[in-house]
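So that we are looking at the same thing, I have put the structure below in structure tokens.
Only a single protein chain was left out; the remaining protein chains are all shown in position.
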Amino acid sequence: MSTTGAAPGLSKAFYAIIAGVGGGTGRAVALRFARTYPVALLARGEASYADVVAEITRNGGEAVGVRADVSDEKSLAAALEVVKGKFQGKGLAVGVFNVSSPVSIKPFLETKLKDLDQSLAANARGLYNFAHATLPSLVESVSANPPYPPTLLVTGATAALRGSAGFGVFAAGKFAVRALSQSLAREFGPQGVHVAHVVVDGVIEGPRTKGYIVEGVEDGKLNPAAIAESYWHLHTQHRSAFTHELDLRPYAEKF
Amino acid sequence: MSTTGAAPGLSKAFYAIIAGVGGGTGRAVALRFARTYPVALLARGEASYADVVAEITRNGGEAVGVRADVSDEKSLAAALEVVKGKFQGKGLAVGVFNVSSPVSIKPFLETKLKDLDQSLAANARGLYNFAHATLPSLVESVSANPPYPPTLLVTGATAALRGSAGFGVFAAGKFAVRALSQSLAREFGPQGVHVAHVVVDGVIEGPRTKGYIVEGVEDGKLNPAAIAESYWHLHTQHRSAFTHELDLRPYAEKF
Amino acid sequence: MSTTGAAPGLSKAFYAIIAGVGGGTGRAVALRFARTYPVALLARGEASYADVVAEITRNGGEAVGVRADVSDEKSLAAALEVVKGKFQGKGLAVGVFNVSSPVSIKPFLETKLKDLDQSLAANARGLYNFAHATLPSLVESVSANPPYPPTLLVTGATAALRGSAGFGVFAAGKFAVRALSQSLAREFGPQGVHVAHVVVDGVIEGPRTKGYIVEGVEDGKLNPAAIAESYWHLHTQHRSAFTHELDLRPYAEKF
Partner (left out) sequence: MSTTGAAPGLSKAFYAIIAGVGGGTGRAVALRFARTYPVALLARGEASYADVVAEITRNGGEAVGVRADVSDEKSLAAALEVVKGKFQGKGLAVGVFNVSSPVSIKPFLETKLKDLDQSLAANARGLYNFAHATLPSLVESVSANPPYPPTLLVTGATAALRGSAGFGVFAAGKFAVRALSQSLAREFGPQGVHVAHVVVDGVIEGPRTKGYIVEGVEDGKLNPAAIAESYWHLHTQHRSAFTHELDLRPYAEKF
């Protein structure tokens, strides 16, 4: 295993799975990893991944999109069957958990129990299911001579570190995701699988945030391609120097 | 409102609710708060509170026990109706959330989704429901001249701060509880309600832990009466100097 | 050793030392501890402690003030000789380190190395010297049947947790103080000495802050007597349930 970080050419023996490709981050991460691996994209609706699959294919990469609700064990299992059929004989190199619940900011007494349940389902159950389904394959890949240590990457948020007023329901899900990520990092690191939690802090550039001007400056929003570079770097880290958590925020962000 | 911390005599105008009185902490906290307030004790089974109610009554205090599953909105609402009937005309001075799921330490791939669901239900949904049901009364008490600022106290654990190997499922629930506690502290503090999260780190003395010798020393286990003193102190803090989080651990504990 | 938190009467066999009594906190802590112990007050100038000594004496307590610069080993040693002469035969029950450097907020490039040196001297060297000089006596008191576990209390600040823009020099000193406090808590806890770090977050009420209105509310500033109650509570904690860090902030404080 090299420590140089130089990307090898397209690896046909391994593939990557990205769960949650609706937003800007998922798409950018898929495009970045598709430069090296065939990629499977999971989302609840085909509209979320169809364009990304097409774009990767146009670029000469290999991609498959499958509908899945990762908060539902059976839905996820069925989707992964499709993926395994498609990528038969290949090992899993990377799993990216990029699923989230909508950010909701609301006075606590105006929230409903079902808001909490949704946050916990999308975040905590989602990651639980995704990790449960992908870690056995990632562990298996450790001894299959992969280009880089098999990796599970988890998208987190500032709300994973801090429960602000009006953010309780959202933060509960994000804190739970961080708890799971830390436990998995400590349990699977010694087995050779790299688990990392990325705290994305700020507004991400994308169609939905086009109108926002953050801190009144250019590049005040996180560029998804820039986020994806750090995900790729995490994946390529040598096993003697794994990062378990890093933050990503625009230079102009107050924090 | 005094800043002296001197306890007033038995306050007949206000009462306290403690959810989760099965373990050593719940009982000790109930006894401590019963020195000043009538107390309502919630637990899933009568066996958990019957002795404590009897002991408080023997000591000249006032107590009522009600069966409730706080992870279930309806069960909790029904129990609180009974409590309000019993303590009619009184204001709520304190709510203590001391419910937990069993600590389970297990390799991640041997856990089941229902283990996660149980941890999230007991901890995150439990606190959500309890806070939702008690905060309106606590806010109301702010302007009713209470002896101390109305208070919501939450029992946490080291697993609220750190996801250790094998602890993912347990930590997910405890992290979520901390997220909610922080959000509530920041939202309800400015309204005059004190919300605090207590990180209890160590083995608690009690019937189930009688045989354990911790660090080979006397007082190596947390004394529940000592825990209760710090809960009482938190309740009596002046609103100009609220604590939002503290840790409690035996002097001999490695941390 | 009791777990009830009930204060014993004036203890003639033990005394307390408070370093840094110029501000509101030091005075209030001195008054609070003087209800139980004879107290020694250290400050750089007599004007800082003269009134407090007089007030304690008027209240029937016992106090001595001594000039000392705790950042200077020799100055501190000389002062402690005076204190030991005055309180001969008594054991040390409590040391409170309440010294600080002035808060300075300045663009980094406008600061001077001597600003950093001052911050490190007052905070890090100050606590180092104070801890070095008092811990042997505190350890000795463990076996001398003290009313509560011998205690070293350290006043910290939000800048101990977070380096904000313009606060680097100030935060360097406060972070260093927290580092020392944590190390001492872990080393001396198992020997029976309680070391705790208090994060005081907000403006403290006092002559210098009379004009400030914080968050537009009454009690928006920390009441020094309220702070002192929490210091006293920390001192009285049973050794099976020591707190190593707590925060104190006004109910209306944004954080």
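Chains: A, B and C, in written order; residue numbering restarts at 1 for each.
Just so it is clear, a contact is a pair of C-beta atoms (placed from the backbone, for glycine too) under 8 Å apart; a residue touches a chain by one contact, two chains touch by 3 or more.
Small disclaimer: the values here were computed from a predicted structure and weren't measured.
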Q: Determine which of the presented chains are touched by the chain that is not presented, and list them.
A: A, C
Q: Would you indicate which residue among C:13, C:116 or C:203 is in contact with the undisplayed chain?
A: C:116
Q) So which of A:84, A:106, A:162 or A:238 would be touching the chain we can't see? A) A:238
Q) Among A:55, A:72 or A:253, which residue is in touch with the absent chain? A) A:253
Q: Please pick, from A:69, A:115 or A:205, the residue that touches the omitted chain in the full complex.
A: A:205
Q) If the missing chain were put back, which residues of chain C would it touch? A) 73, 107-109, 113, 116-117, 120, 124-125, 128-129, 131-132, 135-136, 159, 162-169, 171-188
Q | Residues in chain A touching the chain absent from view | A | 3-5, 149, 186, 189-190, 192, 194, 205, 215, 219-223, 225-227, 229-230, 232-233, 236-255
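As a working rule, only the chains that are shown with their structure count from here on.
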Q) In the absence of chain B, which chains stay connected to one another through touching? A) A | C
Q: Tell me whether chain A and chain B, two copies of the same sequence, contact each other through the same residue numbers or different ones, using over half shared as the line for same.
A: same
Q) How big is the gap, in whole Å, between where the Cα atoms of chain A centre and where those of chain C centre? A) 46
Q. For chain B, what residues touch not just one other chain but two or more?
A. 186
